[in-house]
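Have a look at the structure below before the remarks.
For this depiction, one protein chain was excluded, whereas all remaining protein chains were kept in their positions.
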Amino acid sequence: MILLRMLLYLVISLVTLFLVILLGQRGAWYFAWVLGTVMIVLIAAAGGALLDAQEEAKQSGQ
Amino acid sequence: MHSLQTVVDLSRWQFAATALYHFLFVPLTLGLSFLLAAMETVYVTTGRKIYKDMALFWGKLFAINFALGVATGLTMEFQFGTNWSQYSRFVGDVFGAPLAIEGLMAFFLESTFVGLMFFGWDRMSRGKHLLVTYMVALGSNLSALWILVANGFMQSPREAVFNPVTMRLELTSFADLIFSGDAQAKFVHTSIAGYVTAAMFVAGISGWYMLRNRHMELAKRSFRMAALFGVFASIGVISLGDALGFIDGGAQPAKLVAMEAMWKTRTPPAGFNVIAFPSQKQQRNLYEIQIPKLLTPLVTRTMDTVIPGADEVENQAMVRMKDGIPAVLALKTLSADPTNQPALAQFKAHEQDMGYALLLKRYAPDLRAATPADYQRAARAVIPNVAVIFWSFRVMVLAGFSMLFYLGVAAYCSLNNRVQDRRWLLKLAPWLIPAPFIACEAGWLVAEMGRQPWTVYGVLPTWMSVSTHSVGYLVFSLTGFVLIYSAFIVVEAYLMLKFIRKGPDEGRLAAPLH
Partner (left out) sequence: MELYAVLKITWWLLLGVLLIGLAVMVGMDMGIGAALRYFGRTDGERRAVLNMIGPHWDGNQVWFILGGGAVFAAWPTIYATAFSGLYIVMLLLLWSMIIRPLGFEYRSKLPSPSWRNLWDWGLFVSGLLPMVIFGAAIGNMLLGVPFHFNWYLESWYTGSFISLFNPFAILCGLMSLLLALYQGSAMVMNRGEGAVRERARRLGTWAGLLALALFTAGGFWVARLSGYVVTSGDDPAGPAMPLRKIVEMVQGAWLHNFSAYPVLWLVPGLTYVGVLAGVWALRRGWSHFGWWLGALGWIGTIGTVGAAMFPFMMPSSSNPSQSLTVWDASSSQTTLLWMLGWTIVFVPIVLIYTSWAFWIMRGKVTPAHVEGNDHAY
């Protein structure tokens, strides 16, 4: 079951990768939008998580 | 003629007013949906409840904004047909397709999942709900994609050809429609402008809370995430804006003339007008402050390419008007007899300039009798309103760079975890909330007013695009829109401010009636 699910994820990611490469050849800016959006969402999320780490460090330091 | 002019003007006012109004709500939806998804991502990965509170609180403001975006979006869908019916018939074969796909692919996704996003918190696993939120964000941005694909066609129509048998433009390549450079750059520019709008909105309100020492935990985290989200988005908006300017300026020299208030063609490298007071009537700037040699490298990426000024653009337009006349004359013959070979040959030979002859037709209804004065007037009309576009462009750029600067500093201070001590930074935040909205509206003006006098650049003039209405119809509809839209904005602003003041912890949003 786990194996099957992993296989499914693998297939999905391969298909996505393939589509994105296709997209990149025709539409450089669309490709940039996909990459850029993923990147800034993740950066914003990481920034939030980092704040929690900073707060904890401050509290344990005091 | 007089009444046609009034109908054209009123139809333009109505479209511009309703589109600008709609565009007050759209950018926030585009960006806030992804920012909500980012907050929820932290909630799902770390399990900290504060991030769910954030997603819920900002989600409430999102909902208030979203309802008006949906409502005013309906108007846009109607208006092509009600007020621009000749345009709709003329380009529906090309322009209608992305609009239909927008509904099929994007609106269904966004609207179906937005209900689950609001109502489904307790009905599915965290992971599934996160997926739902991402689908809302994806759906709203896909709708922006398709409407801007349609708009890209209006700006640089290269994927369609006029069919004299059906008297309209017909699609030749679907791929060219989707992948037109204009559509691509404009979609990314607009979508990311929405991200900046949401970032400034969230940062502004969070700053206001922190200043009052309210909801500190929520505000600090929201501010940090918004600042990071916004600073990268700002960089993207500015670089894509530059790319869009390059593409659009190449495709539409008249728009470039208006953006830079450049009346005369100058020997390269031309100077850049920082400030100018253009006079459309005298075709010159009454006053200007110029940085020498800057414009040519900015616009062409070279030092020696000639950028056509208004004089050159007008001259070229006159040549094309003259060349297009035989095509329009042939059409009349073809409408009665589509197999007439000489007429077909005449049409084919002059097809590429037909739009310019149609533009001239407004000043010379009988094209064969067009006088030099008619040509002159039509040529003047090729240059859009320079003062409005020149200044809108500068307002947009200034607002863009101010936000980049502010968000950069904000992200830096927030990463140091010192933002709550920087009172000036927090005080500034709410005052900057209007900046992205102003920038978005100004950007619309540059792009769409700068396209005038065309609805489809170089192909279909605006005056030929309107419906055959009486002035009374337009007065009726404009009055209705003004009344309804004014009432709506008052209600929306009231609710928005009320729920911002109330803040996240003050109990349930929809209080029971006692």
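Chains: A and B, in written order; residue numbering restarts at 1 for each.
Going forward, a contact is a pair of C-beta atoms (placed from the backbone, for glycine too) under 8 Å apart; a residue touches a chain by one contact, two chains touch by 3 or more.
None of the values given here were measured: they were computed from a predicted structure.
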Using the whole complex, pick out the displayed chains that touch the missing one. B
Sole residue of B:L171, B:L298 or B:M449 that reaches the chain not shown, by the stated touch rule: B:L171
Provide the residue numbers of subunit B that touch the chain removed from this figure. 56, 59-60, 63-64, 66-68, 70-75, 77-78, 80-83, 85-86, 88-89, 91-97, 99-105, 107-109, 111-116, 118-121, 123-124, 163, 165-168, 170-172, 174, 331-332, 335-336, 338, 467-469, 473, 476-477, 480, 484, 488, 491, 495, 499, 508-514
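By our rule, only the chains that are shown with their structure count from here on.
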Could you tell me the distance, in whole angstrom, between the mean C-alpha positions of subunit A and subunit B? 28
Touching residues (chain side subunit A, partner subunit B) in the complex: 26-30, 32-33, 36-37, 39-45, 47-52, 54-55, 58
Per the touch rule, the subunit B residues reaching subunit A in their complex are 34-35, 37-39, 41-42, 45-46, 48, 51, 141, 175, 178-179, 181, 184-185, 187-188, 191-192, 195, 220-221, 224-229, 232-233, 236, 240, 243, 411, 414-415, 417
